[in-house]
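Every protein chain of the complex appears in place save one, which is left out.
Letters A, B and C mark the chains as written, and numbering starts fresh at 1 in each.
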Amino acid sequence: MAEHRFVPQSYWNTIGSHAPALYVNSGDTVETTTVDARGWDKEGGQAAARGNPMTGPIHVAGAEPGDTLAIRFERIVPDREWAWASDVLSLGVVEPEYVSRLPEAQIRRWKVDAAAGYAELEEASTGYWAGRRLPLSPFLGCFGVAPSRGQAISTATSGEHGGNMDYRGFVAGVTAYFPVFAEGALLHLGDGHALQGDGEIAGTGLEISMSVRFSVRVLKGCKSGWPRGETPDHIFTVGNARPLDQALQHATTEMQRWLTEGYGMTMQEASQLLGQAVEYDVANVYNPAYSMVCKLSKRLLPDVPVMS
Amino acid sequence: MAEHRFVPQSYWNTIGSHAPALYVNSGDTVETTTVDARGWDKEGGQAAARGNPMTGPIHVAGAEPGDTLAIRFERIVPDREWAWASDVLSLGVVEPEYVSRLPEAQIRRWKVDAAAGYAELEEASTGYWAGRRLPLSPFLGCFGVAPSRGQAISTATSGEHGGNMDYRGFVAGVTAYFPVFAEGALLHLGDGHALQGDGEIAGTGLEISMSVRFSVRVLKGCKSGWPRGETPDHIFTVGNARPLDQALQHATTEMQRWLTEGYGMTMQEASQLLGQAVEYDVANVYNPAYSMVCKLSKRLLPDVPVMS
Amino acid sequence: MAEHRFVPQSYWNTIGSHAPALYVNSGDTVETTTVDARGWDKEGGQAAARGNPMTGPIHVAGAEPGDTLAIRFERIVPDREWAWASDVLSLGVVEPEYVSRLPEAQIRRWKVDAAAGYAELEEASTGYWAGRRLPLSPFLGCFGVAPSRGQAISTATSGEHGGNMDYRGFVAGVTAYFPVFAEGALLHLGDGHALQGDGEIAGTGLEISMSVRFSVRVLKGCKSGWPRGETPDHIFTVGNARPLDQALQHATTEMQRWLTEGYGMTMQEASQLLGQAVEYDVANVYNPAYSMVCKLSKRLLPDVPVMS
Partner (left out) sequence: MAEHRFVPQSYWNTIGSHAPALYVNSGDTVETTTVDARGWDKEGGQAAARGNPMTGPIHVAGAEPGDTLAIRFERIVPDREWAWASDVLSLGVVEPEYVSRLPEAQIRRWKVDAAAGYAELEEASTGYWAGRRLPLSPFLGCFGVAPSRGQAISTATSGEHGGNMDYRGFVAGVTAYFPVFAEGALLHLGDGHALQGDGEIAGTGLEISMSVRFSVRVLKGCKSGWPRGETPDHIFTVGNARPLDQALQHATTEMQRWLTEGYGMTMQEASQLLGQAVEYDVANVYNPAYSMVCKLSKRLLPDVPVMS
């Protein structure tokens, strides 16, 4: 159960079977930093190329294809005092006829006070945003493990291996689970958001560099097909695809599998439970692959360990 | 502000410009009943043809195309002690490769105790459902106003006029708003569910007949493009289309219009607010048109009356 | 085998169970006219309300739910010398990022010479269109039978009953087949196009009034689920839905059913044939429901009568 303080020296704009930057064991804890989506670090310097540069990869000893890797976030905290964000909706989330009604998007700066826990738009002396504060809810927009077949997949998108899911539910206290496709799993992480609504519908959250702390664990022989997760209150699955209908199919199928194969429910028991109690979160409708989250309250689960 | 007790004599399986069954004024309250999706009434008799038969239509004096009709639900309570529901997921919400893994769907009966506020699956002496109770959350799955152009649209589907949205958020205490397309608005309602998860992913909620009480109000000259709503905590819009992406586009565009045209925000102010604070609910992914709900917390709204 | 010359007195903007305007028998031939999509007739007068006004409905004696109605087009000829069309792509067929690059669409007039068989853009003295002629290929964009459940469906869209499919393959010499949902089938027709590319991607064809001649035939007990058709060389099926993927699913399933149930092929025989020989036409990607056509060469069919 070692603790690693890892200072990234370089970053990747793809998630793939790159040379490990850090070797850890199952159960270890890692403390590190991530730069923002444009590669700006906590000083505001250009530490990496634009496009969700990743810290890592982190090689977790013993992880092999067919296993699942668990990442528990203990802390995700902005490590600078400003973020940036787009100020106009993404063109894909409005009706085609409305697109030319939208002004051209600009990047705006937000002041971020991590200690006090709020953000406010800079240069907003009048109008709606003057003096208005939004509470922070920091999470990582993009993280995951090396994908199958030796692929190196752009951090603009996502898949079975995770990636740019931009799910605002991945906050501290949550555990994410990924199917392992490559030896050592090869965890990559970055693209911190101090805050974001459902769907990342302006194309950005409040983009910021982060200080993060998490532990990893290899679940030997535990199979999963898509990213999964666990909060204090819920279990959830993530489907990444377009259209949203297909992302929902992946997430729902993965949840039905989890309930039947992991929790021992019959097909009908699980279907009836999901039919009357499932919750969905729209994670992102901006990236090349959209992300849909399928959630279930832990209060409704059979008394069986989660992910074993 | 009259009160009407309306006992339906006949039902419609389309929402259209049918002859009014009741005439009311803006501000009036109506107390009536709805049969379930198969036309079964509170005695279990076949009171109407299968397929979401509607109580109504109710003609609201003064409502004209270009206005908005507000319906505030004061009470939605099951009026019998059993519901029915499918026991297998809808085939469209799982991966095509998983479809043949699913057993054939059957209709199962649930015991419903409206006074105590719970439901439980009948004939479940062993397994997950034995002795398990789910709390009720009754709502109407299908309601809306006569659509444009003299259309009569099947209650299997939905559109700008409302219809079979199957949104579990339409509970008592919520106000729904519909664009008026025909003189008198011509409100239809039915398809009660004692409970349902997001998306209606088993193809049914707990299907049941209802006793309902609601008031109607004509908002003269108040324009809307898609169904809207208001809870104690949120405002919301509903988009109905396929794929889910397009339903989301309608709902998001309608919300952006509401914030800019109704609340006086600039395009950028509204975009930034939605970008960092919007919430989506997947209402249904089962009907011919899927339904997506775009929500915003009232705490974040400018201090302006909702819908005026 | 009577011949009917039918002069429309009124038009419908929905396809539904409206009062018949003409009664005919199976095998009869009808000669009539249609106004254009804006309701303009051969004199250019406003004969009907905008939005694909329909000639009809025509009641075909003996047609009942469960039957199929065949319509064989013998002649579809423009009956005036000009058409109109949009001059910019529909916003839904380009990438969202490209939408604001497109200029605002205008309606342009085209000169149509039905005898010589060509069209040319008016007021194009310079540039690409100066002196350029396109060969005509006249067809009806919108026609179909009364839908199920007493629905009245806008002529803007389409479904199992046909409607606004805007398929440029429905030219003279082609037979269309529709499932019958209402007594007498109740055929509606209109929305003539002198010419159109695949997909109706500018949102219009060359919109024009038409003189049409066709025969109708009731195929008793012959079941179909979606519109079908037959050219001298091919059989085809039409699926109407969004997204295009779903339209394709409907069309493909209907073709597989036709081959197995109508032509007696096994599932594998039909699948292998379609897999290596199917052709698709994108009929429309503009209307609320998109339309996809699944085609198969008659040379590849077993020696069995088409539709019996």
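The criterion applied here is as follows: a contact is a pair of C-beta atoms (placed from the backbone, for glycine too) under 8 Å apart; a residue touches a chain by one contact, two chains touch by 3 or more.
From a predicted model like this one, the values you see are computed outputs, not experimental measurements.
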Selected residue (touches chain absent from view) among C:T29, C:T231 or C:T253: C:T253
Given C:V35, C:A114 or C:L273, the one touching the chain that is not displayed: C:L273
Option from C:V35, C:A152 or C:V285 whose C-beta touches the chain left out: C:V285
Of C:V77, C:L134 or C:A172, the one touching the omitted chain in the full complex: C:L134
Absent chain, residues of chain B that touch it: 91-92, 96-97, 99-100, 243
Chain A, residues in touch with the chain not shown (by the definition above): 13-14, 16, 51, 148-154, 241-243, 246
Those residues of chain C which, in the complete complex, touch the missing chain: 85-89, 92-96, 98, 101-103, 106, 108, 121, 127-129, 134, 195-206, 242-245, 248-250, 252-253, 256, 265-269, 271-282, 285, 290, 292, 302
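Going forward, only the chains that are shown with their structure count from here on.
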Length of the line joining the C-alpha centres of chain A and chain C, rounded to whole Å: 47
Approximate Å spacing (C-alpha centroids) for the pair chain A, chain B: 32
Distance from the mean Cα position of chain C to that of chain B, given in whole angstrom: 34
Residues within chain A bordering two or more other chains: 92, 243
